[in-house]
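Sharing a structure below in structure tokens format, with a few things to ask.
One protein chain omitted, others in place.
Letters A, B and C mark the chains as written, and numbering starts fresh at 1 in each.
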Amino acid sequence: MTQQSRIRVVVQSAPFDVGTETARLLALDPETGGLGSFLGVVRGGGGLVALELEHYPGMCEQTLMTLAEDALQRFSLVGCTIIHRVGRLVVGEPIVLVLASAAHRGAALDATRFLIDRLKTGAPFWKAEEFADGRRVWVESRQEDEAIAAGW
Amino acid sequence: MTQQSRIRVVVQSAPFDVGTETARLLALDPETGGLGSFLGVVRGGGGLVALELEHYPGMCEQTLMTLAEDALQRFSLVGCTIIHRVGRLVVGEPIVLVLASAAHRGAALDATRFLIDRLKTGAPFWKAEEFADGRRVWVESRQEDEAIAAGW
Amino acid sequence: MSDSVTVLYFAGLREQVGRESETVTLAPDVQTVKDFLAVLRQQDAAFNTVFSQFPRMRVAVNKVMGDLSTAVQNGDEIAFFPPMTGG
Partner (left out) sequence: MSDSVTVLYFAGLREQVGRESETVTLAPDVQTVKDFLAVLRQQDAAFNTVFSQFPRMRVAVNKVMGDLSTAVQNGDEIAFFPPMTGG
């Protein structure tokens, strides 16, 4: 199997389907024993209505592909998938899906965490928060997130 | 929201649907920010054809419910789901699904790992391996798994 | 209260014992799992052989994990099994 078929990276405004993505990854190799995933959604509260996700086309896909290749090798994955949405997303809508499959659970779960931790501060996406009272605020990167990403 | 509605524990022979289970958990609370999951499948290789999953009815559900309640409190989860299949499952078939949702990714991913680590050696399930040459072998519990479970 | 205990066996242990459950009346001096295991060995010599194959045997009393010192009484459900291997 080529590395290319083991990795799937998508940046899109359309929704994605967790079931379909899971099935695709499981079908890669009968020696898969576990699949970890993280799904990030627009979290409500404090009057938040929506997020506007901006990205740097081209660089984004390139960065995520490098990240996926890094994870594949580092954790001996069977495969991994990163899907990130852009555009306006309302509370409760999925933003990002990360999947990692491996022979054993430890590698699948470690890789899942690695992928989302690194993606948070390492791929060119920016979020603006849109509130019910009309305010629009760019999200500041959290020092904590940068520290977590650097810890890997 | 009652604790009961935040937890879903199922032991069944039928397949489950990852997409449906994910959607159910996301619908619990608009302040959900992340959902972690682990899906365990029958891993092929070495002539393995299928696993036969035996369980202790009643005790199994009770143990998983206690485990879910423990995770809910420990990681301040929005909700969590544990689905475990029993009976004969062939290579590639899903065995277990663990889902944990929370306001932030760290808690969701920590809880996912906690749930599957503890479930491995702490809930009354037993696996027999069935091979192409007709051998049938009960899986021995791995000392490593018991150490991991005790580490939490 | 019932005048007997229900004994359950699971997985490889069940196969070796040759049955998945049985009903046993407790002698008055049987207070703990340890006492009860001694009775089982006494009643059926085959248990000696079986138990020696499962040095890491586990016990649950009324669906809660226990150990050799766990109290048993008539009416209980006592289950023996190898270490669990779920997930």
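By our rule, a residue touches a chain if its C-beta (ideal position, glycine included) is under 8 Å from a C-beta of that chain, and two chains touch if they have at least 3 such contacts.
Everything quoted here is computed from the prediction, not taken from an experiment.
Although it is not drawn here, the omitted chain touches the following shown chains in the complete assembly: A. Only one of A:Met59, A:Val90 or A:Ala150 touches the absent chain when the whole complex is considered: A:Met59.
When the missing chain is restored to the complex, the residue among A:Val10, A:Leu28, A:Val49 or A:Ala128 that touches it is A:Ala128. Not every partner is drawn; the one left out touches chain A at residues 40, 54-56, 58-59, 62, 84, 95-96, 116, 119-128, 138-141, 146.
In this section, only the chains that are shown with their structure count from here on.
Using mean Cα coordinates as chain centres, the one most removed from chain B is C.
Centre-to-centre spacing of chain B and chain C amounts to 27 Å, using the average Cα coordinate of each chain. Chain A and chain B have CA centres that are 23 Å apart. Among the residues of chain C, those touching two or more other chains are numbered 87.
Residues of chain B in contact with two or more other chains: 40, 116.
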